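Quick one: structure below, then a few questions.
Note that this complex is displayed minus one protein chain, with the remaining chains in position.
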Amino acid sequence: MPDTTLASEKLTYGEAVRAALRRCLTELPETLFYGEDVAKPGGVFGVTRGLHRDFGDRVFDTPISESAILGSAVGAAMLGRRPIVEIMWIDFAMVAFDQIINQLANVRYVSQGLLHAPVVIRTQQGSAPGACAQHSQSLEALFLHVPGVRVCLPWTAQDAYDLLVTAVHSDDPVVVIENRTLYNAGKQEVVLAGPVQRMGEIRVRRAGTDVTAVTWGAITAKVLEAAELLAGEGISVEVVETPWLNPFPTDEVAARVSATGRLAVVHEANVTGGFGAEVVVRMAEAGVALRSPALRIGLPDSRVPAAPSLVAGLMPDAPRIAESLRKLVHS
Amino acid sequence: MPDTTLASEKLTYGEAVRAALRRCLTELPETLFYGEDVAKPGGVFGVTRGLHRDFGDRVFDTPISESAILGSAVGAAMLGRRPIVEIMWIDFAMVAFDQIINQLANVRYVSQGLLHAPVVIRTQQGSAPGACAQHSQSLEALFLHVPGVRVCLPWTAQDAYDLLVTAVHSDDPVVVIENRTLYNAGKQEVVLAGPVQRMGEIRVRRAGTDVTAVTWGAITAKVLEAAELLAGEGISVEVVETPWLNPFPTDEVAARVSATGRLAVVHEANVTGGFGAEVVVRMAEAGVALRSPALRIGLPDSRVPAAPSLVAGLMPDAPRIAESLRKLVHS
Amino acid sequence: MAMRELTDLHQVWRMRAFEEKVRELRLAEEVVGSVHLGIGQEAIAVGAAGLIGSDDAVFATYRGHSWALACGVPPENLFGEVLGRTCGINGGRGGSAYLTAPRYRFFGENSIVGAGAPIAVGAALAGRYDHSNRVVLTVFGDGAMNQGAVHEAMNFAAAMLLPVVFLCENNSWSELTPISDMVGDDRLYRRAAAYGLPGERIDGNDPDVVRTHLASAFERARTGGGPTLLEAMTARLVGHYIGDAEQYRRPGELEEARRHEPVTKLTEQARRNGAADADIEQAELVAREEMESAAAEALRSEHADPATAKDHLYA
Partner (left out) sequence: MAMRELTDLHQVWRMRAFEEKVRELRLAEEVVGSVHLGIGQEAIAVGAAGLIGSDDAVFATYRGHSWALACGVPPENLFGEVLGRTCGINGGRGGSAYLTAPRYRFFGENSIVGAGAPIAVGAALAGRYDHSNRVVLTVFGDGAMNQGAVHEAMNFAAAMLLPVVFLCENNSWSELTPISDMVGDDRLYRRAAAYGLPGERIDGNDPDVVRTHLASAFERARTGGGPTLLEAMTARLVGHYIGDAEQYRRPGELEEARRHEPVTKLTEQARRNGAADADIEQAELVAREEMESAAAEALRSEHADPATAKDHLYA
């Protein structure tokens, strides 16, 4: 809930990210921000413009060397810095995944807490029209199987701001997965100076009584569209966005799902091995009784083609999500 | 079912792997086998001894360059070879994960089947006494979220042989995840010249009526031990090993689980985001009715410490598995 | 009669006309998504084209339209791919940045910086066993030289003496960042010595210079001499992608680059060596006509059929 006593500004999602970076660079002198093209050019999406000018050599450009970017962040964090690094596309993290899974995630644990690694990895993911198979994946599930690393996916401009601020203030490594289709998608009112929020809060984006749709990331918009479509038919869909997946707010989500008795998890990632499975199982483990088996909606286990017409054949859109929810409610 | 008309030999798991490599190198002239220390030294575990001597330059050692090993396998496969490459520890695949997720997995799809990439990645994983956090992970879930790549984990010597033979004959990329604690763990009767088997078969390792434990990899032994413990108490545990996880034999497993009405999935990997979640959800999606919520047993979302006493505090062992199954059956 | 210059000029124009048409289609939103043009860099692909034998293989980057054309991929199928049409060389699955045409020895683009180099090394490795005497050409940018995979590929090829030609198209920019800021020594060809390889920096705006040096590298590879690193100096006259505002350019940079770019250079050379104005004009006109009609043909093709989107994942 935004605190209405605080000043707010109309910002795009991208501007909200920049505002969060600016705030963190200002209030935490140990922060650094670096990555490919982020400093002088201001980022390939223009998100980080002006930061190098204002924060000097605490904001800098790097070679195209993801292992060096991530590895140096681990090392700088061990020695007291609080590095925020950008990996331009989540797909590129795969060239240096070792530095996350074998290095970053172990620092605190292996040193018994003597060292910590407050690294924030800012990246973005997802499908966008015409992007190729190597620039289209939704890979949050890979990071969510790595104990020691927090993961969140902001969808609103407010969350783009809040989650990043929380991530940077955290003493744990956090992967913040943004979405490039949102950076310039219109301005929203964003409260800027609020207190650092705790991780793991849920966002009930729409109230509803027949089914709870749990979702995260850019696809939240399509779920809301689907809910709107179904409202016209008298089906009441509750839309719960969980921008934090680690920590995942199991209890809060379970309470919502229990109330409607039906669950659908919607993500852009592939279904098999996606975090949707985890959510479904956690609800069962939490003892949530469902009126019909939970539904998973996501990319149907495929690579992502470039042609928009082909992507349309794969990616869940509002009508398809609505259709699945309708079936679920009527089953 | 081993064909009893075929000759068999007493082999260790490691020897069975070697026999499979030998067979594939003999019957498929387009195979190559390479990796770090695999040729002249015969592998760090001695598994591949003699192959370089017998197959000459089709078996060779490489620099410590996992991106080059995996990438060159992709390229050699595109040009008609059938490379089998070893990644010494699954943890090391993380330094070059791009070559699997962004390259290997896309070859067939993006070329509309004009190209294919029959690469076999042989690797091994898991916890072993004293191994450090960077040499102890069970990472199958990461590969199982990558459409286009098959994944299996042999546990018996027979499967170490059969699965590898199947993998090499497949025109799809296959990741064969072995386990180093098994290589020298005693001899078993192995049928050697059988026909290439199809992927995805299940192994019912123990019949039972009260609960179906689905498992894979080296932990299967502990599940069987647990079943034995429980048998003494009158609890009848069915143990279904699924050495293939992609393709996963959903229907066959569902049939078994339906029969007992209870499901536990046991793996060495971390619970959150592990493939256990996928199995549980698939059973629900297949309409399997359970008498009590499914159980997941695995590493409780932790890094892996080196000290055996610490590992003992984390890793499911037979008594602990038995305890969980007992609770499940009595719940 | 300046035949060589005219032929090269025509080839450069084919690539440029192709890409200018792609840009037009992109701005008209017939093409969607990110498109990387190599306008200004065509001389490298033109210089290489004639050297690529029937068993050879080429691996390029997302900036690879010219390389696909150099390998002989029909322009209508390339347009089709960029447009996401059924006639696309990959039926729309690859798109501008990830196209593949193995039948034409073009083993594809790659949109992960540096990832193509080890794959190319594997193609060369395959040649050890199939008696093809294959040489593999792998092309990447200056920025890619800082990627671990490229290092591993060069060392691997050097250790095994594989027939690979590593060709670095140094356009001085990695996206929006100058290479000179991202290395300790920006003479990238000198890295060859680290691997015990021959390395050379050459003029990448002159197809004939490229041809001569690449020919030696191909010859060395073909005759068991192992890999070579060539650093072809060039300039991209356009943005990193279509839409790039290019605010990072240094004053006068583009003006200077245009004085040395392949069309300017070849036109002057042709003229100097006696080519007629009409022939010089033809070199461009024929290319533009070819590309206009190829594009038109591609636009007549259907959008890729969504019902096929799940095909070809597994054998």
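The letters A, B and C name the chains in turn, as written, and every chain counts its residues from 1.
Rule of thumb we're sticking to: a contact is a pair of C-beta atoms (placed from the backbone, for glycine too) under 8 Å apart; a residue touches a chain by one contact, two chains touch by 3 or more.
All values derive from a computational prediction rather than experimental measurement.
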Chains in view that touch the one left out, judged over the entire complex: A, B, C
From A:Arg22, A:His116 or A:Arg320, residue that would touch the chain that is not displayed: A:His116
From B:Glu9, B:Glu30, B:Asp61 or B:Glu201, residue that would touch the chain that is not displayed: B:Asp61
Per the touch definition above, residue among B:Phe33, B:Phe55 or B:Phe92 touching the missing chain: B:Phe92
Residues of chain A in contact with the chain not shown: 30, 32, 57-58, 60, 62-63, 65-68, 70-81, 83, 96, 98-99, 102-103, 106, 108-116, 147-148, 150, 170-172
Residue ranges of chain B at the interface with the undisplayed chain: 36-37, 40-41, 44, 61-68, 91-92, 94-96, 128-135, 300-303, 305-314
On chain C, residues whose C-beta touches the chain left out of the figure: 146-149, 151-152, 155-156, 158-159, 161, 181-185, 190-191, 193-197, 226
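Following the convention adopted for this analysis, only the chains that are shown with their structure count from here on.
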Central chain of the complex, centres being mean CA coordinates: A
Chain located farthest away, centre of chain A as origin (C-alpha): C
Chain B and chain C, separation of their C-alpha mean positions in angstrom: 41
Length of the line joining the C-alpha centres of chain A and chain B, rounded to whole Å: 31
Shared-contact residues (touching 2 or more other chains) in chain A: 67, 91-92, 95-96, 133-134, 301-303, 305
Residue numbers of chain C (touch at least two other chains): 91, 93-94, 98, 110, 112, 115, 148-149, 313
